[in-house]
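One chain of protein is taken out of this complex; the other chains stay put.
Chain naming follows the written order as A, B and C, and within any one chain the residues start at number 1.
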Amino acid sequence: MNSLILLLILVFGGALLSYLLNKFLPILRDGFVVLLMLLVNYVFFTMDSATQIEFEIGGIHLQWAFSSAAFLFGIIVSILGLLSITYSTAYMQGKDRLGYFYMNFLFSIGSMLGILMSRDLISLFFFWEIMTWSSYLIVIYSGKDVDKRGLKYIVFSAIGAYSMLMAIVIIYGFTGSFLLTDIFDSIFAIKASYQLAIAILLMIGFGVKSAMMPLHVWASGAYSGSPMSFTALFSGALSKMGVFGFSLVLFNLVSNQNWLINEIIAWLAAITAVLATFYAVIQSDAKKLLAYSSIAQLGYIVIGLASGTYLGVMAGLFLAVLHAVFKGTLFMAVGAVEKQAGTTDMTKVSGLIRKMPWTFTASLISIIALAGIPPLGGFVGKWMLYEALITSDHYYLVIMVFLSSTAAFLYSYRILFGLFLGQEEPEFAHVKEAPLPMLIPMLLLSGISVLSGTFPGFILEPIQNAMVSFGFDPRLPNIEWWQLSVLFNSWGDKVVLQNVMISITAVFLIALTLITWKGYKKQRYVTTKDISSSGEIIQAEDNMTFQIDFYKPFERAIWPLLKRKIDDYYTDFGNGLEALFDLVKRIYNGNGQFYAIYVMAFLALLLIAGTKYFGF
Amino acid sequence: MKTSFIKEELLFQQLATAFENVVIEIVRKETVFVYASKEFVLPILLYAKEKLGYNSFSHLSCVDWIENDEFELVYIIWSPETKINLFVKTRIDRQNPTMENTDMIWRQINTYQREIREMFGIEFPGFVGEKEFILEDWEDVPPMRRDFDTLEYVNDTFFEREGREDKQDVRERIAKRSGEEIPDFAKKYSRE
Amino acid sequence: MNTILFQLSGALATILLAFTVGMFYGGIRRKIIARIQNRVGPPIYQNFLDVIKLYSKDTSIHHGAMQHMGPVFAITASITSLMFIPVLNGDGWFWFKNLNFSGDLIFLVYMMVFGSLGMALGAGQTGNPNSAIGVTRGLSQMVGYEIPFVMSMVALMAQFHTTSITGLMNIQMQENTWLMFSNPFAFIAAVLAMLGMFHYSPFDIVHAPAEVASGPVSEFGGKYLGLMMSSGSIFAFVKLTLFVDVFMGGAANLIELVIKTFALYLIPVLYGVVSPRYRTEQAITYFWKWPLFFGILAILWASF
Partner (left out) sequence: MYNDNNAQTIVEYIKNFTRKNSLFMLAYGTGCGAIELPATLTSRYDAERLGVRGAATPRQADLLLITGYLSTKTLKRVIRVYEQMQDPKYVIGFGSCTINGGMYWDSYNTIKLLDKYIPVDVYINGCMPRPESVIAGFKELQRLIAEGKADGATKYKENLDWYRENQKKVLKNWPLVEYNW
């Protein structure tokens, strides 16, 4: 059988089967979903890259194949899917409606693979809608705040879907084909203004999923509201579908003359990154914080793609992969805290480091990667992004990105301090380390974060393959992935990653040895209650935790920027619409005589206007 | 020049008409004492605050009249309009020292009551306040009572540096100089 | 000339140089402050005594692994960024080459925050609320001063089309000028940002002893504090050398280096002596007013 069909049958069939298994044989369910995803991974990675399938339904020509760009995103989806579903088996333990959950989970994985493999707009739209609906069903799974979170998500998704549909119709009207290959060939023949319209409509469609300003308002609620095991996939992979769509639009549908649209998108993404970071800084719930941070990170990715240079696109895609890696880990870690300690509110929980050391290690590594600090993977992406923007003369964009990523240190520290460091409160004394099925995915993913900082080759090579399909020349040296250590920008300046790694590791180990060697026998651990506090002996019940209004001074400094939330504008807009509908209702008041007057007035108006302008 | 006591007289009249069983004394300009029994203190304070405008609470202090076997509580309140300090004095039994809680009139009485409870052992039924004010883990007689033997306590509890044993009692000399008598209960402090 | 032993000894020599210079600068700062306050002041080698004493002190407690590693993170960041900074320009003294050609300005800017974040993690684990308050102040203030600093760096990179420090130094050698004259606005913005980088008064709210009991380091004593003081002096050297390299044409020999770095060092010291202390949000808005303005001017200057 064609392996594309096999892939889809496996995932979608497996989804239905897992629902049935949960009904009749719940004991096999967990093993089944993990095995299924292993199988999917096996099929995906052994697949021949030339595999292709074409068929016709109702006169519409459809085509499925994995392009090399789609393959790159497919790697994210399949690996993150496997790991997050492994994580789910422990995380979702003891919750009800698991059949529903796993079915929708697998549906969204399948629909993502479907989106990636579809080479025509009809199946793309079809799978896109499946993805939206299955993710919506998981967002409302917990049943709390559905009218706020779920409604926002589905309304924005619907806006995106409609504009996508409109774009598809316009494209079909001009080119007469749904096949991407045909469209890519003939799109530049149409008028530039229509090209722009198509691009903008598609951007709205994809921009909703990648949470770009001003379409981002759904993201914080939807990310923080769904179960963390799904949010790892949601933020890590599902939002990347928007990025994938962006790459299609920017590199295949927009001609090079339309540089303005790149600039606009880059600036929108930059503003998204800055504002979302500021919002992340002032959050006190770890989930919300990570949700805003995801929006900001997606901003970087889009900036990279929109910069349009070789290094920028590479940075964008590299950050896309890495964001899936580290944000997946972080959402999983926060989920582990939620599972073990019962809350992710950072004003309540603190001092879990000694209880959950491995979760802490995974989060620490991911945070270092997120903050872009050498020598981990995030730095490689950030470095390429900066260099790309500087060498392509986007100086003020660099400042925006830098502002956002410097402010990102604040929330990076906040989440580590809020959950793991600080006072060890007695009410969390019972907390234990997360079970193995939750730990293993986290540690594997953080392993990737570490590895990609020194040996980025194993991610950069598939990225380069994808970029060749966008029409870039390959520039990486033709060597094995573990030999790739020097990155160049287009001015010829470089950073040697392996030297960085060696230097940092060597100094760190030497200093650590020296400091530990001096008197380590005498040194003993004291609890966090044994601190210098003007001589007071702190009792177990004394609360010495500093968590509330953590970044108040910073908040005061940036307050002018945060005064008006974009959310409020939408609320105002909604209220305005309501008033408009009120007015309309008053016009259509159901009284026949009024309707007669309206008709008469309209006719009179027509008469006057007609005589004046048309002369009859 | 003869001092006129117009506003003090007015206050005298007002208090005298409102309360019968109180003794009012105009001590000097802008200073009026009211001697009342303990159940009248709260009404007087309330009346003075609500009706006469004595809305500023200055002080609450306690005096140990060990000779009479009584504690005297002194509430000092003040009016910004008349500028009169009104002293409301009451005497309570020393053996069973309880006094009405008044911290609902002025919140700051809370602090004074805590101090008096700790230092004199006077209870204020219905008064909710932190148990400890200044002393921590005090188990002895409340230290501001005059029957608390400080020297004995100090000798029992603290160490003495050698060479400071002479400890001349200067009180005798001071008493002789000013022509006063040291009362009997205080005699035991003398070193001879 | 390129054996591993030679490189290692060169690295050690660089570290020793940075440590010594940084320590003496700290001592001179204390002396200057004392003289301005009409005092005699401690001897200029006082900081050495302090560090040796701190190392010789017992440290018999720790609050956990992160506290143990916090100072290590700090010194790692200092030494690693030292390794990537060209100490002398041109051929200079070959010993101080280290890893100059393996990183560029963007890398250095990121490497320089590594230490403070690691240090912040260490301070966090002690559980002392003063530490956490100090850390939040420090990080917030960092957002303030990093922006004008990066703007001036971006301006230089944009003007000369290179992102490497050695590249900028070579340009200054070839054109026989200093970049502080080629792009004066960038220099002004960077110097104003430097005031914040040194955490001297008026930007010393991070470890204001009277307010937050020395902030992040309030639970660190003995060897930890010693390590952090060493790291701080190396880091001061790193910052000064970076500024000298980028704006003042680098130095051909050690004496020139010392003169130039000391001249730069006097700016934050003298500005600090006569200044009171800013609150955190005041510090942030300070950096987001004039320094930011000069940063924008610098980029405009560079791009036209």
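Assume a contact is a pair of C-beta atoms (placed from the backbone, for glycine too) under 8 Å apart; a residue touches a chain by one contact, two chains touch by 3 or more.
Keep in mind the model is a prediction, meaning the values are calculated, not measured.
Visitor: Omitted chain: which shown chains does it touch?
Guide: Across all of the complex, the chain we cannot see touches A, B, C.
Visitor: Which residue among C:185, C:220 or C:278 touches the omitted chain?
Guide: Result: among the candidates, C:220 touches the missing chain.
Visitor: Decide which residue listed in A:478, A:534 or A:593 touches the omitted chain of the complex.
Guide: A:534
Visitor: Name, in rising order, the residues on chain A that touch the hidden chain in the full complex.
Guide: 522, 524, 530, 532, 534-537
Visitor: When the complex is taken as a whole, what residues of chain B touch the one chain not shown?
Guide: Spelled out for chain B, the touching residues are 134-137, 139, 143, 148, 150-151, 153-154, 157-161, 163-164, 167.
Visitor: Footprint of the hidden chain on chain C, which residues?
Guide: For chain C, the residues touching the absent chain are 30, 34, 37-43, 46, 49-50, 52-53, 56-61, 207, 209, 213-214, 217-222, 225.
Following the convention adopted for this analysis, only the chains that are shown with their structure count from here on.
Visitor: Treating touching as the only link between chains, describe the layout with one word: line, ring, star, complete or other.
Guide: Looks like something else, not a line, ring, star or complete graph.
Visitor: Whole-Å distance, chain A centre to chain C centre, using C-alpha means?
Guide: Here the centre of chain C sits 36 Å away from the centre of chain A.
Visitor: Residues touching two or more other chains, restricted to chain C: which are they?
Guide: Not one residue of chain C touches more than one other chain, so the list is empty.
Visitor: Can you list the residues on chain A that touch chain C in the complex?
Guide: That would be residues 351, 353-354, 364, 371-374, 379, 382-383, 386-387, 390, 393, 395-396, 398-399, 402-403, 406-407, 409-410, 412-413, 416-417, 421-424, 489, 491-496, 499-500, 503-504, 507-508, 511-512, 515-516, 518-519, 522-533, 544-546, 550-551, 553-554, 556-558 of chain A.
Visitor: Considering the complex alone, what residue numbers of chain C touch chain A?
Guide: Touch list, chain C to chain A: 55, 58-66, 68-69, 71-73, 75-76, 79-80, 83-84, 99, 101-104, 106-107, 110-111, 113-114, 117, 120-121, 124-129, 132-133, 135-137, 139-140, 142-144, 146-147, 150-151, 154-155, 157-158, 161-164, 167, 213, 218-219, 223-224, 227, 279-281, 284-285, 288, 295, 299, 302-303.
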